[in-house]
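Of the protein chains in this complex, one is absent; all others appear in place.
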Amino acid sequence: MSRADIFANIRRGLRRSEATEAQRETVRQRLQQRPRNIIPSRSQHEHDALVELFVRMAREAAAEVVELDSLEQLPCAVADNLEQKQQHELVLASDSALTELGWAAVHERVECHQRVAQVGDQASLTLAFAGIAETGTLMLFSRPDSPTTLNFLPDTHLVVLSKQAIVGPYEDTWDRLREASPGRLPRTVNMITGPSRSADIEQKLQMGAHGPRQLVIFLIP
Amino acid sequence: MSDTQTAPIKVGLFVTCLADMFRPEVAFATVKLLEQAGCDVEVPAAQTCCGQPAFNSGDNHNSRRIARQTIEAFEGYQYVVGPSGSCIGMLHHYPELFDDRDPWKQRAEHLKARAFEITSFLVDELGFNAIESRFTGTITYHDSCSGLRELGIKQQPRQLLAEVAGADLREMQEAETCCGFGGTFCVKYADISNRMVSNKTGFAADSDADTLVGGDLGCLLNMAGKLKREGRDIQVRHVVELLADMTDTPAIGEADYDLGQPL
């Protein structure tokens, strides 16, 4: 009976019984029209400036940003990057945009797997849905070819982001997300800004708490 | 609003309990400043306390009684001015004490619109800055909470102090942090208050100023009392004493004669 009690109590507090039609309409309108609130001026610029802002903010959040000339360069760049970290295993999202790249050329340096992540995985590679310039934030979401565990379990999280997918404020990604996932949101939507961290011991910031210790963003045209 | 030549501005002085009892000089300095700014100052006899002790103890019945008394006492004055952000801030709370249908609400709003702390009155309302005062020394300024956060008093006293010949302002760290006075708080939570005032006197000492200045006697008595107890050589004065060139009296908590000198 808790539900009825809670609603009765709220309505008593609001000094009404059921909401009026006008009140329902106000709520319906807000939920349907989804008006934007103030958008900070920093995220309202030309696309080139937004790309620049994204890179700056992501780096400030301790993400590594590697700019590539083309997607084809990715396997080699990934191999180079993992080599620096003395890692040689990679779990890939089964997204065809990633799997169809020339991984064979680097197979001696990187051992690739396509599966969900497991405890002990060194590195993962996924494709970002969007980049939000305002705070250097990546947006990824769960789907059959991009399991969410890849975003959290491995020590190193490598993410491919197309410059085209960079927007200014968070709000621009909501519209795109609703388009990409009509009817309902994907089970999990992640906004990721830099690698995992904690300051729970004496307020001293340490990187790599439970999520990835490193976040590498490969920016492609 | 600085059209002071034509008709004098009629100001009712809100003395405040602490100035009345502990440091009348502060009220006299306020009168002097107001007169310099072209005001005709009167001291309504029917005033007592602003009512803050009752208000902050949740005793709204007595708060209302005192509010009504104060509103009546200052009826007919163009302005109500006092040397305290805290007490004037309390006058600004009066409308909250009455519900919308109560005719006293309107009167409380009317009082609120006319009630000013002295430095903000001079600067914001009169545009007055013809300070004729000299003070040799380095000073640091403590921003009292009510004045700062309820009335927006920050630059006004500094702007006026800049006109005092010889006074050199050195800001201390955390000038805006509470000194731990808080009315009855300092007795009810004496240990916490003590920690807060100790932090404050530490910051004041670190600023290397020889005089600590502020706009509220409650805070000033608290800080002066602590400085004396700690044996620190920092004098404490209300800002109006410096502005009105009335620093010949001993500072707060100082002896009224030089030790070692014959009486």
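In order of appearance the chains are A and B, and numbering begins at 1 in each one.
In this section, contacts are C-beta pairs under 8 Å (C-beta built on N, C-alpha and C of every residue); 3 or more make two chains touch, one makes a residue touch a chain.
Note that in this section contacts and distances are computed from a predicted model.
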(request) Among "Iron-sulfur cluster-binding protein", "Putrescine transport system permease protein", "Carbon-monoxide dehydrogenase medium subunit" or "Ferredoxin", go ahead and choose the protein name stored in UniProt for the chain not displayed. (result) "Iron-sulfur cluster-binding protein"
(message) In the complete complex, the chain left out here touches which of the visible ones?
(response) A, B
(request) Among A:68, A:112 or A:191, choose the residue that contacts the chain missing from this document, as touch is defined above. (result) A:191
(request) Determine and list the subunit A residues touching the chain excluded from the picture. (result) 1-3, 5-7, 9-15, 19, 23-24, 26-27, 30-31, 34-38, 40-42, 57, 60-61, 115-116, 119-120, 135-137, 142-144, 147-149, 151-153, 169-171, 174, 177, 184-204, 206, 208-212
(message) Could you pull out which residues of subunit B are in touch with the chain that's been left out?
(response) 15, 17, 19-25, 27-28, 43, 45-49, 51, 53-60, 62, 65-66, 69, 73, 145-146, 148-150, 176-178, 180-197, 199, 221-222, 224-226, 228-229, 249-250, 252-257, 263
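Simple rule for what comes next: only the chains that are shown with their structure count from here on.
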(message) So the centre of each chain is just the mean of its C-alpha atoms; given that, what is the distance between subunit A and subunit B in Å?
(response) 54
